[in-house]
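A quick write-up on the structure given underneath.
Missing here is one protein chain; the remaining ones are kept as they sit in the complex.
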Amino acid sequence: MRDKDVRIGVYICHCGTNIAGIVDVEEVARYASSIPGVVVARHYTFMCSETGQNMIKDDIKNLKLNGVVVAACSPALHEVTFKNAVKEAGLNPYLFEMVNIREHCSWTHTDRRLATEKAKDLVRMAIAKVKELEPLEEVKAEVVNSVLVVGSGVAGLSAALTLARAGLTVYIIDKRPVLGGFVTRLVNIAPIGIRGREFVKPMIDELVEMPNVKVLTNAEVISVEGGVGNFKVRIRQRPTYISDLCTLCGYCEKACPIEVPNEYEGKLTMRKAIYLPFKEAYPPKYVIDENACTKCGKCIDACPVKAIDLSVKERYIDLNVGAIIIAVGHEPYEPDKGEFGYGLTRRVITSLQLERLLDEEGPTGGRFIIDGKVPKTIVFISCVGSLIGNKTTNACSRRCCSTITYDTLKILSKNPDSHIYILYRDIRTYGFEEELYWKALENGVVFVKFEEPPKVEVMGDKIMVYVREATINKNIVIPADLVVLFVGMTPSNAGEIVRIFKLSRTADGFIREAHLKLRPAETPTEGIFLAGAAAGPKGVMESVIHGAAAASKALALLLNKKYILREPLVAKVDEELCSGCLICVGMCPFNAISVKYVGERRVATVNPLLCMGCGTCAAACPSGAMEHNGFKDKQILAQVRAFAGVVV
Amino acid sequence: MEGAKLGEVAVVGGGIAGIQAALDLADTEFKVYLIERSPSIGGRMAQLDKTFPTLDCASCILTPKMAEVLRKDNIELLTLAEVVDVIKNGNKFKLTIKQRPRYVDTNKCTGCGTCVEKCTARGKLGAPDEFNEGLSTRTAVYIPFPQAVPKKAVIDPNICLRLRYKRGCGICEKVCPANAINFNDTERILNLTVDAVIVATGYKFIDPRLPELSIYGYGKYPEVYTNIEFERILDARGPTGGALIKKDGSHPERIVFIQCVGSRHYKINPYCSAYCCMASIKQAILAKEHEPKVDVTILYMDIRAYGKGFQDFYNRAENEYGIRFIKGRTAGITEDPSKKKLIVKYEDVMRGTIETMETDMVVLALGIVPNIPSFLNRLGVVRNGRVITRPGDPISTYVDGIFVIGATLNPTDIPDAVLQGSAAAARVTEHVLRRKTPFEVMRS
Partner (left out) sequence: MSKHIEVRPEIYTKIRDFMKKLGADDFIKCFNCGTCTVACPIAEVLGIVPFSRKIIRYIMLGLEEDLVNSKEILLCLHCGECSEYCPKGANPAETMHALKTYIIQNYLLKR
């Protein structure tokens, strides 16, 4: 028991008729006032109103209360309101306990007498707990005014730009050798019609010019410690081998004997082991593909400015940042060999390869030809890897329908005689983009709805696509010159990311947000935010918005802030009792517990800034040394005893 | 710099998009004026029962955000207020705001509801309850809905007996324990100067009484509902107390949802309203949860389950809840008065048959259009009923400092409205800070 002289005030809210309609609030108040330690018990129509709050404040001052119980709605709604009121009256806000007699009582029960009894039980338990509560102080933590953005696709670029423009220090890293992410492989962004590389170029140009921005390519996060406001991040940067002296002359490329398929051209063409990903690439220098390079050294001899050094080793960089934005994007689905004829002929391609074929700067110079011929009959198969195919995410990839219709228009503008068939499950051109669908129709594109996925067979120079047209129930076959598999978005190394950052994934494999609807740019871990297709399929514009939204969260946290206050409801070790078994260390999902020595003795210690208050350690501790502020054994047991009727 | 304000921002419209923008801005230390036309913030989301695709209760997730708006010192909430004009003046915007009288002193009113209980203008003398889409009536003095923010009474001058006849009644004034009623309240014109304006005025419904839509019999057959009306019927706070019943009090055996009403139509709206496929699936599931025996059919053209978790939700509706999805569109609804049934005739496109279905209720998935305040037109950022924004940045208009979000911009669901709200807050920060930096550098 905290104090012989406990002076508790109890306040029962009617919530209009929400509570009072079922619970006899007067009776509950009368009952509360009969409990030892309670000096005042009142009931009022709306405790959360100004008048209600003043009631509490006045009592704290006049009656010298040292504990407060409010029985009202859900703490999710008004705990903060009452805590603030208590604090304003000069009482430690952690000497307050809220009881939910609305959701847990009046809204769930219909029997007035029983509901009232339950409310009394709950109030009695809270009073018992308040008697055991201890004043706590919020933990004040200094913040580092910098942000790490992981991934440099549009979402990452958008977030980084916003943060940098607002004046924060920004580190932006990408595991690839160039910035820009997936859009650099798109010819045209539907529906705005801007070339992907041109879209990101001004963003990158502005970003790299800013003094408060640091760019790291070929770099990945390998570990994260610390917590909101102060993360310690270790980054591994694989060597680029080529220094900034590179003048893009290209002699090295000519000298290099190794050829591999060029992923920046949808693997439609070959590139050397030393190569320039594309002409607008940033950083503007050649890169070496480590997996392909044999270190023969021919490039070193060819380089006129001595920019190449093959002996460079990977390096590790440690950063200290206040927040992290995860924008690792997505990967396009790669069909298996033989899946819808893919890999059996050059004339079954993915949507990604189509992008390259349509690009003026692509392998065909923008002429829409395959194997030297203009394909006349073209079949698009949608949802590959999303809803149909060997491996699916079982989720809609959201952007494909608009992109397909957009691409068909592009093809028709180049080759107006093409016959285009789109095989689909549902056409999902949501919002204003429905107009793209209408345009495609008006340009003679034929839409074929299927229920069972189509079958593809290669027959000489024709590709036969068999499908049951579900809306006339007829089996048809389309002899095509080109088949385009519209591949879905799959999560990009999300497994790795969730492991390193201790996050989780949704059923579709993408990273889970804090709340699907109301906190879509946050993760459950404070200070770690989420942007772009890493959280699920998203278009370019939607990723720009998602990036800015994540940046907004980081700005709110860090801009002009020196420190943050954190709730003290965290775990705490009683060092006297701790036997040093360290079971808790392994259990903590947030890496908040570490080892410390008290003299010779090994004990656990909790970093209050990292602790998320889940209570796992307290439950696991075999010696009862680990306790949870606000949920200590004695506090909980007091409640349990009170429930059983043992009033202490 | 803690406490110092970075600048002042007006957020017009207090739906979920506007609320999110206001909260983010307040957290970033901006002074925010949240300007809402109706007596409470919350927008359409406040009227929803549950939300797809996770079926969270809408008020359970929205009310804490609304309460947060009240708690933030940085946010000044103006309700019953409409922006009449916005004039760009250098780097600033001058706003003229018209605030209608509430006739209730918000400083005194505790939201106890005593006045509402006693108000004489009720029933026939009352008015259609906006919150319940006119499916019930409300009194002249009323609190819009239980979770309203601010939770203060408001008097509707059109039906208040005292305000209409300038004398008599006045019961509310007598019973109010807080002395909050003020019949002498008047309209106010407010002027504000701000650094940026975020427009989040939401959407309007297509009128189901349009001649092109008369085939659905809305307004003619009492059991043909719009989806927002149906949402109110499902809601425990709604006109039926959450009971899924027809107007005659009986339980429906069958409900048919009709998709794309007023959307994807060449004479009305060529575009897709984006939210309604999922909203109907949600409502179908909720109907099943209310009345497991009810038979539910959704007549659709394409199911646009495009967002995160949507496909899964759709599959669950079909496989777990046994909701019937039929690709097809009706050419009209008729009534069999003898059986008191509505008759929906449609082609089952996947089977190639003409079918007739008898049903007790029909729910129309109504199309929506952006609700664009006239000042945006005058600022020249509207074309053909749509807000024009920059190609690389869908929320920034061509007038620097004016941002448009949520359903004002394009048909959208809650997650996207929330993201745009936060993104707009970020844009404002950029806009204000970037503009200041060069000056500061020059001075030093």
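Labels A and B are assigned to the chains in the order they are written; within every chain, residues are numbered from 1.
Methods note: a contact is a pair of C-beta atoms (placed from the backbone, for glycine too) under 8 Å apart; a residue touches a chain by one contact, two chains touch by 3 or more.
The structure presented is a predicted model; accordingly, all values stated were derived computationally and were not measured.
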| item | value |
| --- | --- |
| Which displayed chains the hidden chain touches across the whole complex | A, B |
| Touch criterion as defined above, residue of A:Y11, A:Y430 or A:F447 at the omitted chain | A:F447 |
| Contact partner of the left-out chain, one of A:K295, A:R367 or A:K474 | A:K474 |
| Absent-chain contact - pick from A:T269, A:T377 or A:N591 | A:T377 |
| Residue among A:K298, A:H419 or A:K634 that touches the chain left out of view | A:H419 |
| Residues of chain B in contact with the chain not shown | 215, 260, 264-267, 301, 327-332, 345-349, 352-354 |
| Positions on chain A where the hidden chain makes contact | 376-377, 419, 421, 427, 437-438, 441-442, 444, 446-449, 455, 457, 464, 466, 469, 471-472, 474-479 |
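Please note the rule applied: only the chains that are shown with their structure count from here on.
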| item | value |
| --- | --- |
| Inter-chain centre distance, chain A versus chain B - centres from mean C-alpha coordinates, in Å | 28 |
| Sites on chain A touched by chain B in the complex | 16-18, 45-46, 48-52, 74, 76-78, 80-81, 84, 162, 165-167, 192, 194, 199, 387, 394-396, 398, 426-435, 438, 451, 470-473, 506-508, 510, 515-521, 535-537, 541-542, 544-553, 555-557, 559-562 |
| List of chain B residues in touch with chain A within their complex | 1-2, 4, 6, 20, 24, 27-29, 51, 53-54, 56, 60-65, 67, 71, 107, 110-113, 146, 151, 178, 264, 270-274, 302-312, 315, 327, 349-352, 386, 391-395, 410-412, 414-416, 418-423, 425-427, 429-430, 433-434, 437 |
